[in-house]
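Could you have a look at this structure, given as structure tokens, before my questions?
Every protein chain but one is kept in place in this view of the complex.
Up next is subunit A:
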Amino acid sequence: MNNRTDSLSTMEKVRKGIAKRRSAERRFRFYGLTGIVLGLVFVLILFISIIGKGYSAFQQTQIALDIEFLESVIDPDQTRDNKVISRADYNSLIRKSLSKAFPEVKGRRQIRDLNRMISTGAMFQLRDRVLEDPSVIGQSERIWLLASDDYDMLMKGHIDGTVPESERRLKDHQVAWVDQLLEQGRIKKRFNTFFFTSGDSRAPEMAGIRGALMGSMYTLFVTLVLSFPIGAATAVYLEEFAPTNKWTDLIEVNINNLAAVPSIVFGLLGLAMFINFFGLPRSAPLVGGLVLTLMTLPTIIIAGRAALKSVPPSIREAALGMGASKLQTVFHHVLPLALPGMLTGTIIGMAQALGETAPLLMIGMVAFIVDIPKGIFDSATVLPVQIYLWADSPERAFVERTSAAIMVLLAFLISMNAIAVFLRKRFERRW
């Protein structure tokens, strides 16, 4: 009897505790779910904040002005020489046209404000128009010119016209001009082609990512050309040929450790070795590519080895059995089967390289470069560094451009990763 009451009381205990244990279970599950939800919310906030800030950069405010292409200003001697034409004072044409459009504006201060409505880059728009078709000289034409960044911000609602005058960058009369232009339908937002066709600029409305994109392309080209053959060769050697000895161990340990070295240390290596010791040019995509090659090699090697490992030994045995040499076996049979896996690893490595910033700061790819680079020896910057530079700029208009550049960068990264996933899905084989 005694025994029975004992067991009963144990059962009681268990039964009593069950509610508590169940709620502990629920709480634990809830914590787990919270973890995931928080993680996903962070992804969402990040994307929303960047897209929300950046989508407006794909449009740009332009103002239509009736420009008189006065021959006396552009080409007084009627030479029609391109050199003379490109040196002409187009700003005076813009000023004239503005004062005609706003005849009521008087006073030096006001006129200066008025002239600042049009971007300093607008003169290049006029110059290009004349160079393209010199017959326009002497005629009058309505042309859409870039508005300067403050007016752009006003049009996009980043500057609020309703707050007190002292708290915004544009004064009341300037806002009134915009209203006047709006009424006449001469100011509107159009697709921002400048963003994709021009290099960096101090004036936000003229700054574009073309230079940085080209720089990124050259840098990635160098990286790809060097890292894929070297990475593939290393992977093949270590996986298929290397004897197991101290030397091979040393190589493997090195590769694993390099994968975890902070990227900025690679920048120090690039600065000390490639630039100061070998005397390669600063800021050049060549040096950037070399540094990124050393950084991405571990990724490519590790992925390549995994791909080689997944090829079943029967393939090798069959080839060897037919009398192929070891090298023939690998190059004719194993490597083609492992290639999709290796390519996937390479693409992922390239995506890493595309997003890398810190080591490139060290080797001088942060310079302010207006020209679009034309080769791997030219001074250049890359997309992530451009983002860093713009993020540091004080102008409000650079914020949206930075976000837009980030969107372009992310678009590239996402499509590269999508290609990698596609390759893996398409060529994955279960043996």
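Quick note on the criterion: a contact is a pair of C-beta atoms (placed from the backbone, for glycine too) under 8 Å apart; a residue touches a chain by one contact, two chains touch by 3 or more; residues count from 1.
Here is the rule we use: contacts and distances are computed from a predicted model.
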Given the choices "Maltose ABC transporter substrate-binding protein", "Phosphate transport system permease protein", "histidine kinase" or "Carbon-phosphorus lyase complex subunit PhnI", state the protein name listed in UniProt for the chain not shown.
"Phosphate transport system permease protein"
Out of A:105, A:265 or A:419, point to the residue that touches the absent chain in the complete complex.
A:265
Among A:28, A:55 or A:221, contact with the omitted chain is made only by A:28
Going by the contact rule already stated, which one of A:136, A:391 or A:423 would touch the omitted chain in the full complex?
A:391
Even though one chain is not shown, subunit A touches it at residues 14, 21-22, 24-25, 27-29, 31-36, 38-40, 42-43, 46, 49-50, 53, 229-230, 233-234, 236-238, 241-242, 250-251, 254-258, 260-269, 271-273, 276, 278-279, 294, 297-298, 301, 325-327, 351, 354-358, 361-362, 366, 384-385, 387-388, 391-392, 399, 402-403, 406, 409-410, 413, 417
